[in-house]
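A protein chain is absent from this complex, but the other protein chains hold their places.
Showing chain A:
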Amino acid sequence: MQAAQTTVDPAEVAKFEAMAAEWWDPKGKFKPLHMLNPCRLDYITRQIAGEYDRDLTAQKPFKGLRLLDIGCGGGLLSEPMARLGATVVGADAAEGNLPVARIHAEQSGLEIDYRHTTAEALAAAGEQFDVVLNMEVVEHVADPQAYLTACQQLLKPGGLHICSTINRNSKSFAVAIVGAEFIMRWLPKGTHEWHKFITPDELFALIRGAGLDPVDRKGFVFNPISWQWSLSDRDLSVNYVTASLKRG
């Protein structure tokens, strides 16, 4: 199993186990991500199944696909992808997340290659993937064009790139910053810088500029009555997701 990859000091294990429990607590600090996760996974699984002609009712439908999860955090997307049979590399620039993700994968009986690295470093090393997941990262990077170009380089020809982010308009300011950070306290204050948010048109231009062809986009819409997220064809006003393919 994963024992060889757990290189942490045994004294630290208890601390990371507690942090793993926190990452995976649906009512805890990462509650908004847990609420959004089924909706994100529905989009990701259907895009992968459609692109690679896989049957989601089969056992391990993503077997044979090599997938990169950039900004993997506690492994909220890496674990489901591994469970569906994909060979997963989880990358995070925040070193503290990695032992947490490794311990939780071990508890879940999953083999996931978690690395403290960046998209640019992986691309420079010549790594190649069938699928790159780039979820809620692009609004945090300093140079989105350079970053998306690295994502494109990480894909095999014809490979699938899925990217989600937050729109920039008065509604997203109200919802994502005032609502999520200040009122609901879902996210720590200062999590987002509104001027870094990207409109769908800007993102499509950046994606094309990186050598990827956009093929789909959907909104993630929160319904405050059912208290659930769902996918929308039309409403991309706050959170949205895109799929694009590497020319090849």
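One rule holds in what follows: a contact is a pair of C-beta atoms (placed from the backbone, for glycine too) under 8 Å apart; a residue touches a chain by one contact, two chains touch by 3 or more; residues count from 1.
Methods note: contacts and distances are computed from a predicted model.
**Q** The hidden chain: which UniProt name fits, "ABC transporter permease", "2-octaprenyl-6-methoxyphenol hydroxylase", "FUSC family protein" or "SUF system NifU family Fe-S cluster assembly protein"?
**A** This omitted chain is identified in its UniProt record as "2-octaprenyl-6-methoxyphenol hydroxylase".
**Q** Touching the hidden chain in the full complex, which residues of chain A are there? Just list them.
**A** 1, 3, 13, 21, 24-27, 34, 37-38, 41-42, 45, 56-57, 59, 79-84, 106-109, 227
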